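The other protein chains are all here in position, but one chain of the complex has been omitted.
The chains carry the letters A, B and C, assigned in the order they are written, with residues numbered from 1 in each.
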Amino acid sequence: MTPPLLRLEGVSVAFDAPAAEEVDYSLAAGEVLAVVGESGSGKTVTALSLLGLLPGAATVTGRALFAGRDLFALSAEELRAVRGNGIGMVFQEPMTALNPVFRVGDQLAEVVRAHGGRTAAQARRRVDELLALVGLPPGARRKYPHELSGGQLQRVVIAMAVANDPALLIADEPTTALDVTVQAEVLELLRDLRGRLDAAILLITHDMGVVADLADRVVVMRDGRVVEQGPVAEVFAAPRHEYTRSLLDSVISLSGPPPAEPPAAVEVSPGVVARGAHVAVTSPSLSAPDRPGDDPVLALSGLTVAYGRFRAVDGVGLHVGRGEVLGLVGESGSGKSSIAGAVTGLVTPAAGVVELAGQELSRLRGRAAKRARGRVGVVFQDPASSLNPRATVARSIASPFLLHTPLRGAELDRRVDGLLDAVRLSPSLRDRYPHELSGGQRQRVGIARAIALDPDLLIADEPTSALDVSVQARVLDLFRALQAELRFACLFISHDLAVVERLADRVAVLHGGRVVETGPADEVLTAPLHPYTRRLLAAAPVADPVRQRERREAWLALDGPG
Amino acid sequence: MLRRDRWALAGAVTIAVLGLAAVAADLLTAIEGQDPYSYRTEALDPGTGGPAGVLGGVSGDHWFGVEPLTGRDLFAIVVHGARTSFLIGLAATLVSVVFGTLVGAAAGYLGGWPDRIVTWAADVFLGFPYLIFMIALGAVVPSHVSRPLLLILVIGFFGWPSIARIVRAQVLTLKERNFVAAARILGASPWQVFRAELLPNLWAPIIVVATLSVPGKIGLEAALSFLGVGIPPPTPSWGRTISTAVDWVSTEPMFLFFPGVALFLATWAFTVFGDGLRDALDPKTDVRR
Amino acid sequence: NDPGNTGASSAAEAAQGGTLRILSEGQTVNYDPAKSSSLPITSLGFVHRRLTGWVNAEGEQAAVAPDLGDTGKASDGGKTWTFTLKEGLKFGDGSPIRSHDVKWGVERTFAPAFSGGLGYHKQLLVGGGDYRGPFEGERLASIETPDDRTIVFRLTRPYGDWPWITSTPAFAPVPEGKGAEPDYGEHPVASGPYQLAEYQRGVRARLVRNPHWDRASDQIRGGLPDEVQFQLGQEASVVSQRLVADSGEDRQAFGSSFASPAQLAQLQGNASAKQRLVTSKTGALAYLALNTEKLTDPKVRQAFQYAVDKTSYQIASAGAAQLAGDTATTLITQGIAGREQFDLYPAQPAGEPEKAKRLLAEAGFPDGLKDLDFVVPKSNDYPAKAQALQAALAKAGIAVNIRVLDTDAYTAETSQAANPTYDLTLSSWQPDFPSANANIQPLFASSEIGGGGYNLSRYRNPEVDALIEAAQSEVDPVAANRRWVELDKKILADSPVVPLIYTRNSFLRGSEVANFYIADFPAYPNYLQAGIAK
Partner (left out) sequence: MRALRFTANRIASTLLVLLVVVFITYVVFYLVPSDPAQLACGRPCTEQNLALAREFMGLDDPWWRQFLDYLGGVVTGRTFGVGATSIHCAAPCFGYSFQQNTDVAVLIAERLPVTFSLAVGAAVLWLVAGVGAGVLAALRRGTAWDRITLAGSVAGVSAPVYLVGLLGILVLGFTLDVVPVGGYVPFTESPVDWAWHLVLPWLVLAFAHAAVYLRLTRAQMLEVLGEDYIRTARANGLRESSVIGRHALRNVLLPVVTVFGIDLGSLLGGAVITERVFSLPGLGGLLIDAVNQRDLPLLLGCTLFAAFLVVLANAVVDLCYGALDPRARLT
């Protein structure tokens, strides 16, 4: 066996407290090594330490041998020569990773010319090559970062990282910020690059599906230490460490096999096909019709939300019955949050009607409007930003009471304690501030606030997508239990199909501001009628190397990469 | 946190000392046995009207020497001047902070035409040669309106655009945060949102900006007194004393030195204190430390 | 009393030639005679001659002197005055100066577009009240020009000081028919030794020789330098620093503003500069005006005569008594013919607060006076001087609040408002011509209350008004002077003002400026005689 390309020997990183301790792992040329582990386990700091990118306050010990040289012992100039040349790096947030004031092509060219004396013309040719390599049109060269989508930006960042044919590519959560479909494309690109450039990849992620999809070997970290490492198939099949096991257990994956050919359906009206309660559109300019039953809690009809000329939501009809959970899925920008905004009153619809328990919201004024508002609870995606950082837990939970009821003092405290109990939080947390809580705890506070007034309707806008896998599982369990107990109607918004599958009774699939398909959850997610739904389903990775391979091939067959 | 920043601490201590001197001005001058109003022509050089003796007449009787032409005690003038400067600096800051915060928050939060009007009004104010305005106002306002009050209001009022801009920007980002949306969804009125959700999060930037704007206001009072529209004599004011002292600098440098150093110290102290406060309150800078 | 340095310190002899530089704080110089209130011995005199001028020399009493014309002959009991112009006078463009041109110049001052200068003549000339200038075709019949060299003025009443009035700028000649344009002052037709060659507002004005000026016909102007340059818009303290430094061109320069107390103090430590300081022997009367409409009791007003501290006032104005000027006890200023020295309220110069308190108690104010409104303008160190008085009055139990106003607001409040609220104000008065008339009438005639007049104590006494009228009509100077001195005493007995000092003015010159002196009246250097030393 050849010596490994990269080898970490007892690498420790410490700020005030240690962040990574005695980390050992190695990586051979052409290999993909995934580093997984819960948030804060030291994955990123370890990787940053390799290129000397940690802030000055960090102390690094140990050795990191890259092609036989200890990276920690290099001079500043030598290190610069390695950066972007021997080792390329891709960061998590593509939106902020590029300088907003320079053209993408110029930034690429600058990196190209930073190593090895290429002329301007040569660099330009290389930029075109790179853009082609990551599947971007040559015209992208002249764009500014804000003119590109997240997926395109991530491609640029990857192009930048591979610009000088590095032997090693470090990718720190390269897809976390992206849509499932875009994520699948980016992963495909990485796989392709590895094949074509023969680069080794150090992939940092917390998404087991991504690991299953891409990696040869996996390193599991926890609390700054490596707890387990080995080939992916082995670790996934027979995790040895207890933490690895719980990690894999809490992964929520779609249950069904990759979508097969669409089942037969009958055309019920021009452009609309149906199979029982399962309805889909075949014409791109239609929204699937909605048949609200008796007494829905929420009924939308012909809802249109426009930002200037742009129609983010276009003639959508939807309803949520009593005690029912409607899952609203669709990729980023499809209009999910805009619908939620129209229901909660944060955005004013351009057209259409929003009826809450039979009352038309836009007609209500003053007290009546306020009362109607009190019957809707909302849980947001990002627990950190949904709580006022300067308000205690108790204050946040009490705010609905303060606004809508005359409750004060001890009675109020009692109610708050009751709610804390309902979301399984200890009353001792009452006086903490949000930053003193974990992500899961914060989200529970958010849920407690949302259910405080015993709402008829709960709107959950991506309530778990910012959370760790293990935390996410626990919050979803809680959510399900509460729903079963309190029987509120729920509009559950998510781009994660697996999550929706676990919670929703019915599903509506949103694409370009229109509902393209709607029906009972199990039917829509196993036998989708609309091609977009099928693509969405196929793109979602599952945390099983074998099944994931099947799904990937199905996805590739559906629309091909890029 | 501030305790780790020795410079900010030094600033805070200086502010405290000067503030204390301002509050206890009467006591201090009583100990010295002087007051800032009495003429002491016997302490002057009869040939020139300048202070008799070396260093501008510094002595056990007159700790900082005396003022030329009048013989008034310079120490008394400086500590009583501190009172004027601090009163005007702080009170005017309060005025601009209150007004700027309300207006800026309203603009940022409500958006639409209130926002446009506020940004536009800020433009008007910035386009306005306000020094001129203050001079005119000094002449227009009837004399029974207290000048310090007028100064506080005018200096304070002209300070609102900068505060409003900062608050507006801050509110714009806060508005995007979900906790504000959560409150709105619950049916909170704009005022309730402002009080319960926005204001607690605005304190930090407001306090920092306020601290940093105090020295500017003190300086402005000095400049206005220089132009003769500040605090009316004989109430001591650093600005007026400094502007008089500039003429004397080649013969009586100490006359400029003491009030000059006091003004510099006050400005310096508020600035480093404000900077330290900003660093302490900004989580980002704290991590990088 | 030693009046400090005087013109005698101009050691070197002034010679013909060179460039004289005048450093001025003002942004403009005004060479339009109709809009000027310039003294006959300062800047306007370089370019324009007037019907009469002043004898202005060290050690000589100020007197009317012939300029374009003689000093005039009265007839009709002082109501008609006849002047004869000298022969061979020429304007800068070579044309002769005739009596019409003087008449035209006077008439021009009546045009609304050209007001702003000294206008004593406007009410005195018959028909002047509603005359609106010659540009609309109407002429003023009360000025007659029987031939090219004779000019006759008909007055509404006998006026003995008329020859002084004809020395005001309005009596400078303007070629008949010219001067309709608003900027005539930027290209005036010269009658004096110089003409305006270049004028940039805020920067400089350059005067070069007028080839048609005849030295022999002019006893008022030296006309020594080849060129005179005004440097405009100069910052006062920088001017003083430059003059102290006395290097390069600044050696041929002098400052046109008074040296401030701080500058004076600096000069005391600099032997060379101290030598170049020119201080007047006397000057304007500085006084504290008591608003007689508010302080109605003469006894209360008299208390102020004892309460003020003239010593600290002297220090506040110039650092030392000697530079500030003598303490004043009369209304007629030193250097005016016929003045008599007296003191109705003899007291220590530093004041006698006890005596003041006693007078107040007698008047019914045993606890003194509270909250008097003391209004002063921002300019000329008045706030500092007012503070000196404030501190002194406080000792006599008189508490005053100083109110500092911008110069213009001050004028509006004190001389224009119908019912002003001030109790006290501080002012100084330099007569426009060296006659006791110009000392007393503007300050104490009831016609001068409000409407822009300078009767700041709002003193209204019909008896005094009648006496003023009588004194003005007196054509015999000696008799007139006797009447004025009588008035001086009579008014002061009522105590509408407290005379403080006869303010000395100090000016600094460069080492090569020669023949730079200040005569007894007025307290300004004679620009016209100064020259550059060899």
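A few remarks follow.
The criterion applied here is as follows: a contact is a pair of C-beta atoms (placed from the backbone, for glycine too) under 8 Å apart; a residue touches a chain by one contact, two chains touch by 3 or more.
Keep in mind that this is a model prediction, so the values were computed, not measured.
Every shown chain touched by the omitted chain in the complete complex is listed here: A, B, C. Within the set B:T48, B:T211 or B:S243, the residue that contacts the chain not displayed is B:S243.
Taking the complete complex into account, C:Q234 is the one of C:S43, C:Q234 or C:S506 that touches the chain left out. Against the chain not shown here, subunit A presents residues 51, 53, 80-85, 88-89, 91, 93, 96-102, 110-111, 114-115, 144, 146-147, 157, 160-161, 163-164. Not every partner is drawn; the one left out touches subunit B at residues 7, 120, 123-124, 126-129, 131-133, 135-137, 139-140, 215-216, 219, 222-223, 226, 239, 242-243, 246, 249-250, 256, 260, 263-264, 266-268, 271-272, 275, 278, 284-285, 288.
Interface residues of subunit C with the unshown chain, by the touch rule above, are 27-28, 32, 35, 37, 111-120, 122-123, 129-130, 132-133, 135-136, 180, 182-183, 185-186, 200-203, 231-235, 237-238, 241-242, 245, 247, 406-409, 411-413, 416-417, 432, 442, 448, 451-453.
Everything that follows uses one rule, which is that only the chains that are shown with their structure count from here on.
Work out the mean CA point of subunit B and of subunit C, and you get 44 Å between them.
Averaged C-alpha coordinates put the centre of subunit A at 88 Å from the centre of subunit C. Separating the centre of subunit A from that of subunit B, both taken as means of CA atoms, is a distance of 49 Å.
By the touch rule above, subunit C contacts subunit B in their complex via residues 237, 241, 260-266, 268-269, 309, 311-312, 315-316, 318-320, 373, 378, 383-384, 386-388, 390-392, 394, 402-406, 408-409, 421. Against subunit A, in their complex, subunit B makes its touches with residues 177-179, 181-188, 192, 196-197, 200-201, 203, 287-289. Contact residues on subunit A toward subunit B in their complex (touch as defined above): 55-57, 344-346, 369-370, 373-374, 376, 378, 380-382, 385-391, 396, 399-400, 403-404, 446, 449.
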